[in-house]
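And then subunit A:
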Amino acid sequence: METITSPIPLFACLASLLAVIPIVAFGKNPNLRESFTFSAGFAKLTLVLLMLPWVLDGKIVEFTFVDEIVKGVPLQFRVDGLGMLFTLVASTLWILTSLYAIGYMRGAHEGSQTRFFAFFAVSLSATLGVAFAANLLTMYLFYEMLSLATFPLVTHHQDREARTGGRTYLTYLLSTSIGFVLPAMIYCYWKSGGNMDFSTGGFLAEKVGPTESLVLLLLFVFGFAKSGVMPFHSWLPNAMVAPTPVSALLHAVAVVKVGVFCIIRVFTGVFGTDFLKTMDVAVVISWIAGFTVIVSSLIALTQDNLKRRLAFSTIGQLSYIVLGVSLLSTFGVTGSILHIAMHACGKITLFFCAGAIYVAAHKKYISELVGIGRVMPVTMSAFFIGSLSVIGLPVTGGLISKFYLVMGTMQAGHMGLLAVFLVSSILNAAYFLPIVYKAFLCRPEESQFEPGIKEAPLACVVPLCITSIMSVLLFFFPGILLDLASLITGVGN
Partner candidate 1 sequence: MKGLALFAVAFTGALLLYATGDFPDWGSLDSPANGGELSTHYIKEVRKETEVPNIVTAVLADYRGFDTMFETVVVFVAGIAIIAVLRDFGNGSRGYPPALANNLPEEPDLIVTQTCNLVIPVLQIFALYVLAHGHHSPGGGFQGGVMLGASYILIALANGVEAAMKILSERKILLMAATGILIYSGTGLVCLLLGENFLDYHVLSRILPTDPIMARSHAMLFVETGVAFTVTAVMFSIYANLATRGTLKGGL
Partner candidate 2 sequence: MGEQAPIVIVLAPLFGALLIAFVGIRFKALCLPVTLGALSLSLAATVETFRTVLARGEFVYLLGGWKRLQEGDGISIGIEYRVDTISGLVLLVIAAVSLLVAIYSRTRVVADTPDRVPYYYMLYLLLVAGLAGMTITNDAFNLYVLLEISSLTSYALIAVGSRRAVLSAFNYVIMGTIGASFYLLGIGYLYIKTGVLNMQDIHAVIIANDLAESPSIRVASVLILMGVWIKMAFFPLHAWLPNAYSYSPTTTGALMAPLVTKVMIYIMIRMMVTVFGLDYSFRATPGMPLHWSNLVVTLSSIAIVAGSVMALSRRDLKKMLTYIIIAEVGYMVGGAWLANEKGMTGAVYHIVSDAFMTLCLFLAVGVIIARTGQSRIEGMNGLFKKMPLTMAAFTIGALSMIGLPPTCGFFSKWYLVGAGIEAGQWHYVGALLFSSLMNAVIFFRIFEMAYFPKEVNEAEPACFDPDAHPLETLEKTPSSMAIPLWISAVTLIVLGVFNYTIVQWIASALQSLNFFPAAG
Partner candidate 3 sequence: MEFFEQLIIPKFNYWIYVILMMIGMRAMIAKNNLVKKLIGMAIFQTAIILFYVSIGVKEGANIPILDHHMMPGEIHGGDPVVVAEFANPLPHVLMLTAIVVGVATLGLALAMSQKIYRAYGTLEEDDILSQIKLEPND
């Protein structure tokens, strides 16, 4: 594979971080401030797109900050297919979310917007850092940075509820990353003789035994608690106290996807799927993930708060990804990688809708949404498309990733897990479709809404339309994603 040394990954990562300075400096002038957010967003996307052709050609873009931060391990960025896909999703959705955030924050009259946009930008930088990280240490660095940068976002309202939510948030994320990932990482460093690079297809391969592997895997899977694998999931519903744009981008795309992204890296880069196949340990992870899928879906059914229901749904969907990669089959891994993108588009649509409903009608609970489709038809149509994608029904992208996941399960020969997919799909349908049903197909007298209520501001509605359209488009044109995914699995070229 050809390697290109270029500072573009650095610039892409820094674009949003540097934007913090003008954002804070022009905090008094909201329009100017937001214009910087946008220019940073477009700059970032442009930089990412610049690298896309290289990556699709099978080349690798590298940038090294520090040659050896500890012995044998550089602080380094390396853009490969997986990182590219994730970056593409995150930076595209950031622009949309920024637009949405402007509408939402102004519509809901939130305070401290400068701080909000500043930390939002920092979070994006950290996300890109994780995506580009060339080794475990670099990844850990940005992973922790993301945990901290999102804390002020989660606790944005600075009220008592926010404090509780923020406390849970950090307790889970920090205690797991320090308690589990850090020792596991240092153990890996020691075992591998000072190498932590992802590119070699598993730097721990052949260096650890089955028991060690299992323990390390468990430490990593639970340690990257952003992935929401049970029992370390409950920070996610609690983080829903955040303003909706945060929930949308961070807790459907950036933060949680960073969690599963890290786990994918652990499987592919730390151990290597080929090495794990020689031992029968990854199936333990599969079953833990499978358990999470079912249980979280069941919990989601019982939630009345819309955002909480979405949160539990997210937990389930994340575990799809963990499950897929832990199957170790090419289809499974492909499905996992695709699902990052597909679920991102679908879930962000749903969150956007939840936020739009809140801005327009100040409703948070599902039981209050009867008949809302009549007053907010655009929003609820987008919601419908989003839920189709999450359930995995045509004509949305969710179907494709789910298809690969199911194929992967069959390829790996775990029929029990196949049942998990089936049951959970039914459950997904069961907790989403009734909302849509009641929103549109209720009798007029049942409707809880006065006709006076209108759609949310344009800045809110446009992004959610775009993301829902993207969900559909991804069904028809998944090619580029498949190409990127195949770079990792090594199939299809």
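The rule is short, and it goes like this: a residue touches a chain if its C-beta (ideal position, glycine included) is under 8 Å from a C-beta of that chain, and two chains touch if they have at least 3 such contacts; residues count from 1.
The candidates came about this way: all candidates are chains of the complex that A comes from, given by their letters.
Please read all numbers here as calculations on a predicted model, not as lab measurements.
K.L.:
Among 1, 2 or 3, which chain makes contact with subunit A in the assembled complex?
P.N.:
2
K.L.:
Which residues of subunit A touch candidate 2 once you look at their complex with the stated criterion?
P.N.:
65-66, 68-71, 75, 137, 140-141, 144, 148, 152, 155, 158-160, 162-163, 166-167, 170, 174-175, 178-179, 182-183, 186-187, 189-190
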